[in-house]
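Here is the structure we will look at, set down as structure tokens.
With one protein chain withheld, the remaining protein chains of the complex are depicted in position.
Up next, chain A:
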């Protein structure tokens, strides 16, 4: 029928994700305890994409996001800044940082603040390498994030929400349930109450961050979690927040914690 031609290719919400025929990715699991009363099951955004988009993530040769990870790896070995150092001079290969992607955002004792991966890398760049800080969600930062995610694929998201991070987490939680903009919509209105539903041509997912950075086919490049949040809030006809803002750091911690138990799958592919 005419409708079938116009309709978007529907996702197979029951498909399972195995990357390169070997890395098993948990894309659906029991929700963490803190979501009691909100969600019983958590699902990766991968489940909500069309068959074609899903397939692109099943093989690194078909995943354009892996080019970013390769560039990130090259950046890791590149000398940057006045101290003449590369990341690899201090860190024993990217694999030594495999615990980073599943556990960030994370409390940084020395800085007494919740730190995202990008904030941490900027500290290394500016305080240890004598280099310029990178702009939040710049291509270079997303390449670093992509390689740090790629070495952690298959490990469960496990951000800490208690201890010193708790108040930031609470702040993020409040934001998640706050309605923004002239359309008066919260993250939860779309991603908790309506996941699985179509909103115009978009199949709403749970808005999880386990797949970040995400290669968006529509933009032909990697997108960071904060840039995605920025777009979602903008789409409520609101004055949005900036990537790297304290609001988005808190929101990232909270949203990441909603995905505790899902595998890291970045760099992932989305439309």
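Quick notes on this structure:
Criterion: a residue touches a chain if its C-beta (ideal position, glycine included) is under 8 Å from a C-beta of that chain, and two chains touch if they have at least 3 such contacts; residues count from 1.
Just so it is clear, contacts and distances are computed from a predicted model.
Protein name for the hidden chain, per its UniProt entry and selected from "Cytochrome c", "3-oxoacid CoA-transferase subunit A", "NADPH-dependent 2,4-dienoyl-CoA reductase, sulfur reductase" or "ABC transporter ATP-binding protein": "Cytochrome c".
Within the whole complex, the absent chain has one touching residue among A:168, A:240 or A:260, and that is A:240. Think of the hidden chain as still there; on chain A it touches residues 2-3, 6-8, 178-185, 189-190, 193-194, 197-201, 204, 230, 233-240.
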